[in-house]
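Read the structure below first, then the notes.
Note that one protein chain of the assembly has been removed; the remaining protein chains are unaltered in position.
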Amino acid sequence: MDTSRLEAFSDGVLAIIITIMVLELHDPPGADFAALWHLAPVGLSYVLSFVYIGIYWNNHHHMLHVTRRVNGVVLWANLHLLFWLSLVPFVTAWMGKNHFAPVPTSVYGVVLLLAAIAYWVLQQVIIAAEGDHSRLAEAVGSDWKGKLSPVLYLVAIPAALVYPLVAGAIYTLVAIIWLVPDRRIERLVAAEDAVRRPGESGRR
Amino acid sequence: MDTSRLEAFSDGVLAIIITIMVLELHDPPGADFAALWHLAPVGLSYVLSFVYIGIYWNNHHHMLHVTRRVNGVVLWANLHLLFWLSLVPFVTAWMGKNHFAPVPTSVYGVVLLLAAIAYWVLQQVIIAAEGDHSRLAEAVGSDWKGKLSPVLYLVAIPAALVYPLVAGAIYTLVAIIWLVPDRRIERLVAAEDAVRRPGESGRR
Amino acid sequence: MDTSRLEAFSDGVLAIIITIMVLELHDPPGADFAALWHLAPVGLSYVLSFVYIGIYWNNHHHMLHVTRRVNGVVLWANLHLLFWLSLVPFVTAWMGKNHFAPVPTSVYGVVLLLAAIAYWVLQQVIIAAEGDHSRLAEAVGSDWKGKLSPVLYLVAIPAALVYPLVAGAIYTLVAIIWLVPDRRIERLVAAEDAVRRPGESGRR
Partner (left out) sequence: MDTSRLEAFSDGVLAIIITIMVLELHDPPGADFAALWHLAPVGLSYVLSFVYIGIYWNNHHHMLHVTRRVNGVVLWANLHLLFWLSLVPFVTAWMGKNHFAPVPTSVYGVVLLLAAIAYWVLQQVIIAAEGDHSRLAEAVGSDWKGKLSPVLYLVAIPAALVYPLVAGAIYTLVAIIWLVPDRRIERLVAAEDAVRRPGESGRR
């Protein structure tokens, strides 16, 4: 089974997640700048989550670009990732509307942590499905970002209960770390594409 | 007419169904764990429905993978299935918010039953459209899951009116039965793909 | 410019329209059958609109299947159609919640009429863009359904203000007339596909 429909479905879900978050930006009760300013925490929370979903889409895109075939286990590992990401709009609204209060900010980190674990599981499942010559295994390499992020979340989750702003800073830091897409995959793809036959490119 | 646009539209609808359910997870009125705990029934109901829509997407994916051509009747049988699935967010919210009360839990089962019947109808209509050499007919085989599920729903629907938790357990059981995708289709596809010409693979 | 991205975008919008209508099926304030029964008019209105959007998707699918190339005018004629269809969830909710009251039922017909006109315009614009040898022109033929529907809407719109149920019956009648997809296009496509070269099929 090829990856095209898995990509299409994931793109659909991620596009909806990233867009319905804005539904929580209810038009403020007033037509002045003060009313708009009142939305600042919800807006900030929205920006952070928009960037996170963007990162996931970006990395998912890169990951599936070097994946050739998927099986039933991969489909479910992918749905598992989408499940945790689907909770992002909920925790985004909860955190924003409560002005980064301790518990919502901590729960936000829990959802990020579980999404990160789900992403890692998906990666391992694809590598297992593809066997020794997996291009993804080569491309992932040491994966220091994937290893560092959960550690940072594990620091932020309890920290949020005491210093929510510290947790917010950690979430922002992780986003910045990830903003640069994995150059190694891009380089590998570029190198391979250079030697691919034109006929093959029609496959995707 | 090939299956690509049918798949694209179905993917779109299923992606939206699976994602808008989360809109019912309104941010709780409070910023503590008690407020979050209050959402547990809605959350549980969401998880169950997420898995069900995931199963339908997964099986739909497998089914259309072995389908070569569709006609107008197939398009409508597919829309009929999507109609019943589109009611899932509604019954999910109703059941969750009423803490698995008898009537909503029973109606949830009715929607699952009608979706299961619609899936079966779609399958038959595709097989009829493809004629004797339908790959889907071979792949479906005895289809014991497809035969067992409606029976279990028919038990759960009246049971819910007296013991809603029993019905909930049955819905969960059916989900677990289906979680394993149909290995036979996968095996068949793998075998056929091995002998397919590369030129043909561009068709999908 | 080929039709693939136009189809993808239209599929996306139609999938969202058909699915967000269900968001108006708010979970009823109660957990018994009476509460569910109270939703009957909204549900009926939803079923009617689901079928209408399904018909539009179906016919749009058929129309673009015999279209080879699109230009800027076609893109805008398509957006114009999507605009009127995007108002369907709004009029569906208004008509349903007011139990098929005269004015909402009449306005529902106005939206259907404008969508029908927009569909006709799109069809003409595609034929004009393709020139004399347009496959669509051949396939459309006499287009009696496309001519009859606006007439029926023009009867129903004023009738709704006095006898809303008559208008509802006319809307249902039009839906039934359209439920059968245009066999002529299907037959033409089947005939042409039979003589197409396999290499060409990769184009879609």
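Order as written gives the chain letters A, B and C; numbering starts at 1 within each chain.
Keep this in mind: contacts are C-beta pairs under 8 Å (C-beta built on N, C-alpha and C of every residue); 3 or more make two chains touch, one makes a residue touch a chain.
Just so it is clear, the model here is predicted, and its values are computed rather than measured.
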Full-complex contact with the absent chain, from C:Leu87, C:Val121 or C:Leu148: C:Leu87
Contact footprint on chain A, counting only the chain that is left out: 7-8, 11-12, 14-16, 18-20, 22-23, 25, 27-28, 31-33, 36, 47, 50, 54, 57-58, 61, 65, 179-181, 183, 186, 189, 201-202, 204
Positions on chain C contacted by the hidden chain, ascending: 1-2, 4-5, 8-9, 12-13, 15-17, 20, 23-24, 71-72, 75-76, 79, 82-83, 86-87, 89-90, 93-94, 97-98, 101-104, 107, 199-200, 202-203
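Rule of thumb we're sticking to: only the chains that are shown with their structure count from here on.
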Inter-centroid spacing, chain C versus chain A (mean Cα positions, whole Å): 36
Gap in Å, rounded to a whole number, between the CA centres of chain C and chain B: 25
Contacts with 2+ other chains: residues of chain A: 12, 202
